[in-house]
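Read through the structure below, which is laid out as structure tokens, and then see the notes.
One protein chain is absent from this view; the other protein chains keep their places.
Order of writing sets the chain letters: A, B and C. Residues in each chain are counted from 1.
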Amino acid sequence: MTTVDLPAPALTAKDFSSDQEVRWCPGCGDYAVLKAVQSFLPDLGLRRENIVFVSGIGCSSRFPYYLDTYGMHSIHGRAPSIATGIATAREDLNVWVVTGDGDALSIGGNHLIHALRRNVNMTILLFNNRIYGLTKGQYSPTSETGKVTKSTPVGSIDHPFNPVSLALGAEASFVARTIDCDRKHLTAVLAAAAAHRGTSLVEIYQNCPIFNDGAFEGLKGPDAADQLLRLEPGLEVTVDGQTWTHDPTEANPTRQFAISRLDGDPDSPVPVGIFRQVDRPTYDDQARAQVADALAAAGPGDLQALLDSGDTWSVAEERA
Amino acid sequence: MTTVDLPAPALTAKDFSSDQEVRWCPGCGDYAVLKAVQSFLPDLGLRRENIVFVSGIGCSSRFPYYLDTYGMHSIHGRAPSIATGIATAREDLNVWVVTGDGDALSIGGNHLIHALRRNVNMTILLFNNRIYGLTKGQYSPTSETGKVTKSTPVGSIDHPFNPVSLALGAEASFVARTIDCDRKHLTAVLAAAAAHRGTSLVEIYQNCPIFNDGAFEGLKGPDAADQLLRLEPGLEVTVDGQTWTHDPTEANPTRQFAISRLDGDPDSPVPVGIFRQVDRPTYDDQARAQVADALAAAGPGDLQALLDSGDTWSVAEERA
Amino acid sequence: MSHPVTELDRVVIRFAGDSGDGMQLTGDRFTQEAAVFGNDLSTLPNFPAEIRAPQGTIPGVSSFQLHFASYDILTPGDRPDVLVAMNPAALKANTGDLPKGATVIVDTHDFTARNLTKVGYAANPLEDETLADFAVHAVDLTGMTVEAVKEFGLSRKDAARSKNMFALGLVSWLYGRDVAGTETYLAHKFATKPTIRDANVAALRAGWNFGETTETFAVSYVVKPAPAAPGRYRNITGNTALSYGLVAAGRLSGLPVLMGAYPITPASDILHELSKHKRFGVTTFQAEDEIAAIGAAVGASFAGTLGVTATSGPGVALKSEAMGLAVMTELPLVVVDVQRGGPSTGLPTKTEQSDLLQAMYGRNGEAPMPVIAPQSPGDCFAAAVEAARIAITYRTPVMLLSDGYLANGSEPWAIPSVADLPAIEPGFATAPNHSTTNAKGEPVEEFWPYLRDEETLARPWAIPGTAGLEHRIGGLEKGEGHGNISYDPANHDRMVRIRAEKVQRIADSLPPLEVDDPSGQADVLVIGWGSTYGPIGAACRRVRAAGHPIAQVHLRHVNPLPNDLGAILRRYDRVVCPEMNLGQLSRLLRAEYLVDVRPITTVRGLPFGAEALAHDLLTHVTRTAEALA
Partner (left out) sequence: MSHPVTELDRVVIRFAGDSGDGMQLTGDRFTQEAAVFGNDLSTLPNFPAEIRAPQGTIPGVSSFQLHFASYDILTPGDRPDVLVAMNPAALKANTGDLPKGATVIVDTHDFTARNLTKVGYAANPLEDETLADFAVHAVDLTGMTVEAVKEFGLSRKDAARSKNMFALGLVSWLYGRDVAGTETYLAHKFATKPTIRDANVAALRAGWNFGETTETFAVSYVVKPAPAAPGRYRNITGNTALSYGLVAAGRLSGLPVLMGAYPITPASDILHELSKHKRFGVTTFQAEDEIAAIGAAVGASFAGTLGVTATSGPGVALKSEAMGLAVMTELPLVVVDVQRGGPSTGLPTKTEQSDLLQAMYGRNGEAPMPVIAPQSPGDCFAAAVEAARIAITYRTPVMLLSDGYLANGSEPWAIPSVADLPAIEPGFATAPNHSTTNAKGEPVEEFWPYLRDEETLARPWAIPGTAGLEHRIGGLEKGEGHGNISYDPANHDRMVRIRAEKVQRIADSLPPLEVDDPSGQADVLVIGWGSTYGPIGAACRRVRAAGHPIAQVHLRHVNPLPNDLGAILRRYDRVVCPEMNLGQLSRLLRAEYLVDVRPITTVRGLPFGAEALAHDLLTHVTRTAEALA
């Protein structure tokens, strides 16, 4: 979120659509998220030129091409690092990261957890389709154990990550989950994420009709109400027999973590919504503050004085 | 832990000392851990040749040179990957990883969390001195915020990881913490870690007298009793006003996570001991089982038959 | 047959349609029919980077080209004699490649005004002069397919899906090919979906019958079987052959294989294939990234397994540091790079040879690695076995440079007899290798992990579990012989040179190069490496057919270069090197031999066209002749 208040002209979703043809498969969940983001961006009240979308590689990482903002489709897994550079360099930019479950949690896992602990100003949209889409269907770190894919003909043997638990363990200040097909919920979560100062991680359950169709089937359609636990502050949640009152702003992440564990339980509904939303200093604000403090304390650096520093000596006349 | 029961000859600590001169700084906490490990290894009842130590890069990563077992001093951050290869290739080996807070949590963070979620048979000794020793004193991902180091002359602005919370968020099956100077505690934790099937993570608080002296000062000497919370099953622990009964074997890691959060609290004692110790299938056992099942189902592969598979045709006579 | 039949010696056919139209399958099946019939053949699949690119658009076109002939051929062909276009986009995207007189079979079904505009046709090309140069057969393939399968009660959309089988049936008829194999294939593929199976078979037959019974085609063709040595054959892609080669290397060496990989186009299929062969002691590990993948392979090699990793260019970049570790620890390792268009993400689904210098030099310090390259899809098998031989014999990481064209392209492959393949000897160390005396002056037997074989300079491979040979290795410089850390300047200099020499010595194990110069009169030598073998060979044939001698030599081993290469290069007045990069092998050869090797380069993501290359070669031949005259 930018701190600079610009008199932004009123924009519409259309202003945020680029001229590039959208190239996901028919029925891909990415379309719905793109639409939601395009519709939501005007609400930020920011100028288009002050918004930057950075992505890694994967189907979902094509996202920036379709938004008429500044953008970079970078390399696999590294978007959080690139976004860290952008956010640290420029206070006035609103930085978004778009990533997939492979991009963010497999090759990019380390950058993700470090961005979270540093709390750099960026909003991370993690499209979790529990599969590698772009490379045509291998299992991912969020695929369920036993999954049969191209690379696991007799079933995968990896225990999956729970992205919310992982983020909470990594000191995240904002963690949420939403789902591609629920435009209203998605938009509400996006709004909170964008408003948060620091790193916001939003896991978006996203259907890949080609390689992992129906991964979130139970969470859509008529049964959705039973299957989804929509988190709200004050909601009472029972996990393993213990009841918790949900408070996303609580500093200690234990209860939020407790709720995240519902996920592993096949008999429990899947929690969606905001798990955690706490204020703590951001990396880039502090980095800028250190520069500002240095300037305030001693004024702008004098390059000649720097070069002349240390033990110097002068030769007054040519010494031959 | 190996499953193959070998009639190991009785060995002593001396049998595990290599002929290489130990080259840590005088007073370095690594010495104590080395001694403890050398003394403990005979208790495993394994043959030396079936033990492999793999390390990354850092002061602590010199460890393998000093043990007369098989060993590899690999590259920075990658020891868990190399160990994964070794453990998966060979059921009969007992695999250890030695790493530092920089090696494991900075450059190697991703391999660490993936090893934990996969639960590969290895015991990871994470020497946490909250500093980069080998590169002469930069702050690390476990250094406290505000730390003044060579690379942070006005104080670091990174929020540190809590390695135990991170590991629990990453689906670890065994997580413990101990301290270099408490030989008894260290040995007890090592024994449990080594006995665990799967990935065991042992964080060892280790003093670096040269670049971060006294980081764990409060935890040693006369006040140690007040400062350390020695976890035992059944211990009642109060965190943020809520009291928990510690059970490392509980499947849901929430309480263990709750206890790990004590760490961030300056007024609370630091929990040491075993946070989590649960059984779940290991990656390498399952990988081997898949091979064994394939063999059992259809016998060893027939190479000629493989090459001959698919649509083939024959040319009976030279066709010119 | 009532139709007249014309005999041809070769045909290039291209099937093109939307990504979802099943053109790759159609191509595969027709290839199989041609293969079983006994033609020689070569294929070139070409598909977009998107999983499902938008329907009806040019970027969404997927195509499959097949060249089949009654003689041995070397490339998938430059220009299609026959184009099958399933929609306006496919027609538009491909007409530019057609020679005059080509046959064009078009499914008219999608030629609506809207679809035409979408791809930039102002008017219907079937109705104006656009296709005047070609023999066009505009037929409603979709409509006829729907009609043919209506008895199965499928939705119109599902019914229309079989149109690729209708097209295949039609083309099969056109070339007198038997569709029985495809029927068996369909029965197998759709075993659990009988309606789909029956619809596909019905469409296939309907296509065949359409050719047979209508007057649409005045003639049909026959392309006779190609000469072939006796033996068993199958059609094989490079990625499959390479995978089989790795499985075979495990068998030949008696070693289990552990492959660490992270999916990446166009290498992922090697992971997929190897994951099926657990019965051969092959374990696949899908790692969190490329670094972990090679890390696990290095660990597995340390543990006495054949460590393998496979990736493409960006993955090789990430593995650079770990390859250096394998160089320093001198462990066997096969690193497969299926090259694709670069730099950066580049053109992931296209082919290129631009990682050669990365393979040679993309590591810190002096870190020499053998580099070898297969020359055709089937040859990937032998190249993989050779890579493993070098890795195991010399205790070294080896780079095996395949590329997108080899990976997905296919050709008939004479299946080797396993009994004829040579064993690879891991030769594990089992006992101490060095005698010394201890402090008390008593003799002691020690194990020195860096004491080398005199001939190969290979170090001993002592694997965990071997009592008495416990030792530690790592990435710091090693003392000669004993292998302990050494900071000694003279030792470092020596070790750097020994590692270089060890790789150089591999050249002593290589067979002499074969120079192809049928007339023995050539002044110009064409040299290549890897997948350009086919196009270069085809181009040389054309040059020779035009009456000009030209010689060809092709490198399997790029590092070390063969011992006899220098003398060969110096024998010719001009040396020309075609490459799918900006001249990487040329640079290596120029530096090594100070011979003015002249690059011919193409970086289009596609193999060389034989015709264009022949033209370039001819220019070199005539210039050389002029210079000599």
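Just so it is clear, a residue touches a chain if its C-beta (ideal position, glycine included) is under 8 Å from a C-beta of that chain, and two chains touch if they have at least 3 such contacts.
Computed from a predicted model, the values in this text were never measured in an experiment.
> Looking beyond the chains shown, say which of A:60, A:110 or A:178 touches the absent one.
A:110
> Among C:22, C:313, C:332 or C:578, which residue is in contact with the omitted chain in the full complex?
Answer from the full complex: C:313 touches the omitted chain.
> Among the options B:29, B:85, B:109 or B:198, which residue touches the chain absent from this view?
Result: among the candidates, B:109 touches the missing chain.
> From the listed residues A:88, A:121, A:254 or A:277, report the one that touches the chain absent from this view.
A:88
> Can you list where chain C touches the absent chain?
Contacting residues on chain C, toward the hidden partner: 48-49, 59, 312-314, 316-318, 320-321, 324-325, 327-329, 341-348, 350, 352, 354-355, 357-358, 360-367, 474-477, 487, 489-490, 492-493, 496-497, 499-500, 581-582, 586-588, 590-592, 594-596, 602-606.
> Touching the missing chain, which residues of chain B?
Counting only chain B, the missing chain is touched by 21-26, 57, 59, 75-77, 106-107, 109, 132-136, 138-139, 141, 150-154, 156, 158, 210-211.
> To test your reading of the contact rule: which positions on chain A touch the chain that is missing from view?
Within chain A, the residues that touch the unshown chain are 18, 20, 47-54, 57, 64-65, 67-75, 78, 80-90, 92-93, 110-111, 114, 287-288, 290-291, 293-295, 298-301, 303-304, 306-320.
Just so it is clear, only the chains that are shown with their structure count from here on.
> Taking each chain's centre as the mean position of its Cα atoms, how many Å separate chain A from chain C?
38
> What is the distance in Å between the mean C-alpha positions of chain A and chain B?
Each chain reduced to its C-alpha mean, chain A and chain B end up 29 Å apart.
> Which chain C residues reach two or more other chains?
278, 288-289
> List, in ascending order, every residue of chain A touching at least 2 other chains.
Residues 106-107, 109, 141, 154, 158.
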